[in-house]
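Incomplete set of chains, arranged as in the complex.
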Amino acid sequence: MTQTQSKVTPDLVRAAYGALGSGDRAQIEQYWSNDMHWLVPGLHALAGWYKSLDEFLGFMAKTAELSGNSFEMEQVTILTNDEWSADVTHNRGRRAGVPEGDTSPYTNLDIWVIHLLRWRDGKVVEGRGAIFGDGTTRFNEFWSQLLPDGTRLPQ
Amino acid sequence: MTQTQSKVTPDLVRAAYGALGSGDRAQIEQYWSNDMHWLVPGLHALAGWYKSLDEFLGFMAKTAELSGNSFEMEQVTILTNDEWSADVTHNRGRRAGVPEGDTSPYTNLDIWVIHLLRWRDGKVVEGRGAIFGDGTTRFNEFWSQLLPDGTRLPQ
């Protein structure tokens, strides 16, 4: 029966993201391993490896804070095989605390992303994001502390 | 039977890349639609949308030329659903015509990549690459015409 439980399916992937969104730690731990690793793409203050579920949740909280909870991930499709899943999303958000009317990539994000997850025994043990097109340049600008005129936002 | 033919499987994906590698146009057209589109990630001279199979093959030929056929894609895993595939690869290459001994990211590429393909009737109609970690910065450097000292290579 273990085999059935560990099979990666689109439903399992959706359930894992749903748990993450709930903020409930017990529910999250059903799908995300405590020693999971996560690699954020790009060259900016949030980029690189997060080496535990705690660090990953810290990263998630930071993105929510910096974007004033405006971050939205619209799901496009989910692919799987026995050990991996990949989900494609359209991500949009706006930097918190920035001047109204600023439409620059420093304060507005609109990118297409793919997350590759590795699963073991029904839980995510590793995840890596990657960005389509030139979205990485815009991701780097968005997570920087800069406004277009070089003003530094509080981090 | 059409349904069976159009089902996306890891074997189909492998066959499509195999055809691409063969260089045989008839074989390629069995798996890649003539009006396919392909989005190369990053901010460099080869980045952006290629809007036909001809343009895509032109891009492939350019990467082979600029890397002196050193480009290697090692396959890590393939994921699918009914309409899409995603294949993860470890890509390595060296710029053609560069000084021996140069180990900089301007002349040496070593990145982890994912390609998302959309299929219709057993053929790829759209593809998009994306790069893990900070590989996009290194991809931008590699496809630039620059050596570390700013010398411009012939493009």
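Just a few scattered comments:
Note that the chains are named A and B in the order they appear, and that numbering of residues resets to 1 at the start of each chain.
The rule is simple: contacts are C-beta pairs under 8 Å (C-beta built on N, C-alpha and C of every residue); 3 or more make two chains touch, one makes a residue touch a chain.
A quick note: this is a predicted structure, and the numbers were derived from the prediction, not measured.
The full homomeric assembly consists of 4 copies of the same chain, 2 of which are present in the displayed coordinates.
We adopt the following convention: only the chains that are shown with their structure count from here on.
A separation of 25 Å divides the Cα centre of subunit A from that of subunit B.
Put simply, subunit A touches subunit B in their complex at residues 10, 39, 41-43, 47-48, 77-81, 83-86, 88, 112-114, 116, 128-137.
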